[in-house]
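Okay, so here's the structure we're looking at.
Removed from the display is one protein chain of the complex; every other protein chain stays in position.
The chains carry the letters A and B, assigned in the order they are written, with residues numbered from 1 in each.
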Amino acid sequence: MTPHRFLLGKPWIWSFAATVIVWIITVLFTGGASSFGLSQAALTFAAFSVIVGIGQMFVITLGPGNIDLSVPATMTLSGTLALKLMDVQDGMILVGLLASIGIGLIVGLGNYVLIKLLRIPPIIATLSMSFIIQSVAIWSNRGLRIKPPEMLANFTTSDLFGIPNVALVAFLLSVLAWVLLEKSIYGRWISAIGQSMFAARMASIPVDGTRLVTYMLCAVLAALCGYLLASFSGGAALNMGSEYLLLSIAVVVIGGTAVAGGNSNIPGIWGASLFLFLVVSMLNTYGFGAGFRLILTGLIIIVVILLAGGRQSFR
Amino acid sequence: MTEVLKRDEVVAARGVRVTFGAVKALDGADLVIHSGECVGLVGHNGAGKSTIVNVINGGLTPHEGTITYGGQDERGISAARANGVRCVFQELSLCPNLTVTENARIMHPDLKGWNWRSGALALVEAHLQEIFPGHSIDGDSTVDDLSIAERQMVEIAISFAGTDKKPKLVILDEPTSSLDAGLAAQLMAYIRKFVSEGGSVLLISHILGEILSTSDRIVVMKDGRVTADRAAGEFSTRSLVEAMGNVVREQEWARAAATKTGEPVLSMPPRRGHGLAFEAYRGEMIGLAGLGGHGQTEALLDLYLDRNSNWWPTRRREIAFVAGDRSLNGTFPLWSILKNLSVASLGQLSTNRMVDRMREETLGESWKKRIEIRTPDMDNRILSLSGGNQQKVLFARALATTADIVLMDDPMRGVDIGTKQEVYDILRSEAANGRTFIWYSTEMDEIRLCDRVYVFREGAIMEELIGEDITEKNILAASFSEGAAA
Partner (left out) sequence: MKISSGTIRLLIPAASLALLLAAVFYMQPRAMSYNGLNLLFNLAVPIALATIAQMLIMSVNDLDLSMGTFVSFCACVAATMLQTSPMLGILIFVGAIAAYAAIGVVIHVRELPSIVVTLGMSFVWGGLAVLLLPSPGGTAPAWARWVMTAKPPLVPMAIVASIVIAGVTHFIVMRSSFGVLMRGVGGNNRSVQRAGWSVIGVRAGTYALAGFFAILSGIALVGLTTSADANIALRYTLLSIAGVILGGGQFVGGKVSPIGAVIGALTLTLAGSFLSFMRISPDWQIGAQGAILIVVLALRLALNRLEKREKSL
């Protein structure tokens, strides 16, 4: 195996290399004083995009046209309802968690029912679903900001041996997702469906069942992320999910998952999430504003997709 | 004399050779079409009909030989169009979301100006009226709203229409496949008129009556060559069928002694409400024959999809499928050879829904040996294999399952002869072990390997042949309808 082929086979290496470079540049600028704090912040914020990103990645792996736009609404609803249910009581933490997962399951089921029953593309099904979820969230929130139970808030904001707890949770979920993707029958199935739905059907893969499970998995991960994010930031806000709509897709694409489906990449999501956060902090430390930050993010996505597209046609 | 002939040539393809991998699609074929004649082109599957059509309309560049338009050596689709060559394909090439007149606008770039709509409408109306007098197609209706027959009529009319330049040669590939007898007769009459005014037509049809009554000259192709090229009057239905057949062979194959024993393992009522019912018994090798595109693949898909859940993993697989079109519905291009092979048997290779890598590799190695997949490493990409070896992987995928019934959708298309022999032997031994094979093939040699054959025509099973009756002649006779058209 030549090094060239090794690199082509592991597209996530690029995002990690970029992450390290940006980290070094940022730390150099601040004279090394901030290296620990910067790493911790990066891990914390990357954790949230990793959790939603994994779900989005499973959906995108299903092939062209598969995308879940209901992610931000699901996050908001889950965060809002869970906090309301827990009502600042430490004893209710588990109940809140189960409620979040339940919300995810229902949203995912709803999404796929719409896709299948109305025969509409996932993008419009999840879009109309997200409108409804968002309304439910607004209605249940009523502008009140309920605090998370103290134990939960402490858990999400503290760290273990210097590594933020949320990052550990995200890491645990990534390992589970990786096992699911690489080792289980289900992982083979979604990859097969993403490469050719018809061929998958003819290889006796239960296509509809697998897709349903995938949409539910994505929604559950989004709900889980909403639960953690609301606890981390001391309460649910109605717009807390909004930036994750584009971000969840962006980390998947930059992380080296094939947009055409069939090929997914979990380490890449970590690389891309860390990278995007560090680019933001780097531009901040150098005094650039939000505008440059956004433009750079967009250009990165376009360059990555141009390169990735080229690699595909090269084969 | 030769001077006159040269000037009269609309298209001439001489000594054309085209190869796709190991397959010689055209092996030195000659086809010359003069102005003012209708040439009928017949031949069985794989004879090279569609390949030579693609060479003439500029879609394919021959690897050897010359192609000239009116004596000029030119290449490419636009050259063919500029020389007045038009083509009506079997798959419709209209835009379904546009109206009839809008389609005419796209096909005829010279319909310009503010008033192109009325120009296009008049053009289409005039030609529809001329070819199919008494039709009821509204030029402003969307193609989607038309019936299949009407779409075919519109496409034919647009192809024969010309604004500044009239078409010189119109290639009609199965133009009557969805027209009823009356409309077909109108079309044949128009072809005669078009030809008598100096135009040329190349007509491909499985209805020999149409070919015999409409063409001036009939060209018979086989194995990429032209085997007969005579005036239409010198042919009869019988002699045409004979000309399409092979001369040599009759190397026979020991068929399973007893067929149709016990209960049928698979059955299906007559398709499209007529013809014969389908039945398959244990250990049988059943062939589905007939011209390509006459409902064989659809029958296989129906058999398969009826017995396969789309929602839950099936506990025990009873039916497996070998795809013919590898790139379209067979292989998973991003995967290794091993993953492509094992994808249908994951259930038996895993514990607690987790794939056991060791068992998977053992399965891969055993099939690599048994079916001789030529690769140094089963972890290489599937696309690193040659076409024939990819096809072997697809066979191994189906045979490695526990399924008792294996459906095969023309799996050997484009596979070299050595590979074929190896696979045939494996199929035979698997059948002897009690597996049932249902095999759609466009190749006569393969059909003759089967114990029993159903011949398809126009979507239904028209004929059942058993044992000794499976001969090329019988199959050809059943796949071509005599139907006196005009």
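Keep this in mind: contacts are C-beta pairs under 8 Å (C-beta built on N, C-alpha and C of every residue); 3 or more make two chains touch, one makes a residue touch a chain.
Only a predicted model underlies this, so the values are computations on that prediction, with no experimental measurement involved.
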From the list A:Ala18, A:Leu62, A:Met129 or A:Ala200, pick the residue that touches the absent chain.
A:Met129
Touching the absent chain when the full complex is considered, from A:Ile25, A:Ile120 or A:Ala237
A:Ile120
On chain B, the omitted chain is touched by residues 77-78, 81, 93-98, 102-103, 105-109, 112, 116-117, 138, 140-142, 144-145, 147
Suppose we count only contacts with the excluded chain; which residues of chain A make the list?
64, 67, 69, 114, 117-121, 123-124, 127-132, 134-136, 138-139, 246, 249-250, 253, 259-260, 289-302, 305-306, 309-310, 313
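In this text, only the chains that are shown with their structure count from here on.
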Geometric centre distance via CA averages, chain B-chain A, whole Å:
46
Applying the document's contact rule, which stretches of chain B touch chain A when the two form their complex?
304-305, 308-314, 317, 319-321, 323, 328-335, 339, 343-344, 346-347, 350, 353-355, 383, 397, 401
In the complex, the residues of chain A that touch chain B are 179, 183-186, 188, 191-192, 195-196, 198-209, 212, 258, 262-263, 315
